[in-house]
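Chains shown are a subset, placed as in the full complex.
Here the chain labels run A and B in written order, and each chain numbers its own residues starting at 1.
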């Protein structure tokens, strides 16, 4: 159950206190020139200690190591395997958490599901597992971009009551929260700093735009594009909600208010556009990606995910130990007051992995 | 891509104008006594023409037919196959929609993805496809109930601004909207009737409670319970959003406001409860199902889905034909002003199919 995908597949692995975490990437078409620099770049976007509001833990994730890869710079059609070494662990004293079931962590459930638990780290339950996905993303992203001009842009849409309304993709990498609205970024950041100073944490909403999505992706029943995206997004630990187009907050609209007609397209007028059906069906509303019958048309796919606050916070808590006694508990290490900017590349990663898989599935039937 | 599941699997099929739709159910443990009456009962809950607010189309879905089944009333360990015959189709005149791409339907995308489209019915893109899932649900539901006392209760949580706050399971089947709050039902229904009289349609939110969920379900990474549920829910055409616990509307809460401690349990006091860890971890908040490290603990799993209005509405629309000319278009047949009560059993169905699959996956590793 550690493999994901149909044709383009990833298999991931990690135990906290062994050599490395990593990913086996299977199904990338052969003879594609891969740029190694993308991997370091994307891992850099995901890593901790990028700013004052994310955790100060140091992980040199860019120091990845290649176990199987390309020939003369090009994919061979065989699995690509890349690992990231575990840092030398300080001989930390784990004795104080060894027998404790931390609230909102896997401690209790791993103990009872598996009968065994490595108390020295989160292992498969840790957000660090997403490093494997980001490596796959770096490759899938490049493939989709060069072959289909696909661009995937995720950004922090909302934190607290602050929302990014005027989306400017160029601004995303220019602010530590990876929001897309220059007008609201400063207030959002100040709000997160205040939460951090309270020893607290906060979640929010990330929005993702898949630009230039290939047309006619998706299978009619169980493997609709929206269904696979929902699966992939919710497979990210921090994500608790998915909506496709604006929905939970527009649920009170009737269909007349929501309906989109082909005719609404401003492009209808030109003879030239009539020839190119993809352009024609463009609509200014794009409420749910103009996916008709759950098959993509080439319009941008827009979805949003709800991200929970990290559950590691700086304040004394009460919990129980494995003998079921009440104990005091305090997390000593640094944490992410707002994890969202680090989740952004993971959202992009899972989107790209799904879209590439759908492209290859479509190829199969031709 | 018409098969879903790992151990407990369903394969579904249908073309509108051939003999039948159906499902092959694979992986049910053998020697389990199945009650045929459940199938008719659940199909009855999903079928059209149950009330004034759902469509008046007549489909005798209870007239299912068994192709492979039990021996002496008990499952044999081999596939169960059940079909529902297509009704005798009136020699309807499809000529007027043959060349039209209806807005928000699969007409355009099927034509361009497959190069062929049966214009005489929606086939795989039709909501009627969910009949297959409800058949599997009737069986999975009985299995989960008898073996694990699991109860799955979905209901209409919100329509327009009307919300079911005081949940009473017994009331669900006593009102045509399948909402769970007696205090709000009448207003909700009147609101839907008004929308119906406008020739319009409306969606809403369905909430689902998985009671007595087996403990320790879920795989740590790609097959978290929440991830599989999100996949299954979004694989239902009408569903556009999924949230696990209250999230999109509580996204502004910080972790301190959200945190749940084991210690919060009112059950902590009793010695008896200390022995039984499952009871102990009960919490009055249950914000996201007390799933720790994405493994279930036995607490109720609560999630919500956002359902779109049906896109068939009674009013003149404009659209395009396959030659890309603008044409007038009007749906003549009856439609569901509010599809939610008919989606309720489908939500329950997909929940049960996933939970049963997770139970069997857990068994495998023992």
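Operating definition for what follows: contacts are C-beta pairs under 8 Å (C-beta built on N, C-alpha and C of every residue); 3 or more make two chains touch, one makes a residue touch a chain.
Keep in mind that what you see is a predicted model, and the values were worked out from it rather than measured.
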Homo-oligomer size of the whole complex, from 2 visible chains: 4
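One rule holds for everything that comes next: only the chains that are shown with their structure count from here on.
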Centre distance in Å when chain A and chain B are each reduced to the mean of their C-alpha atoms: 26
Contacting residues of chain B [partner chain A, same complex]: 1-4, 12, 101, 103-110, 112-113, 122-125, 129, 158, 160-161, 195, 198, 200-205, 215-216, 219-224, 226-235, 237, 240-245, 247-249, 251-256, 258-263, 268, 274, 277, 280-281, 288, 291-297, 306-311, 313, 315, 317-320, 324, 326, 361-362
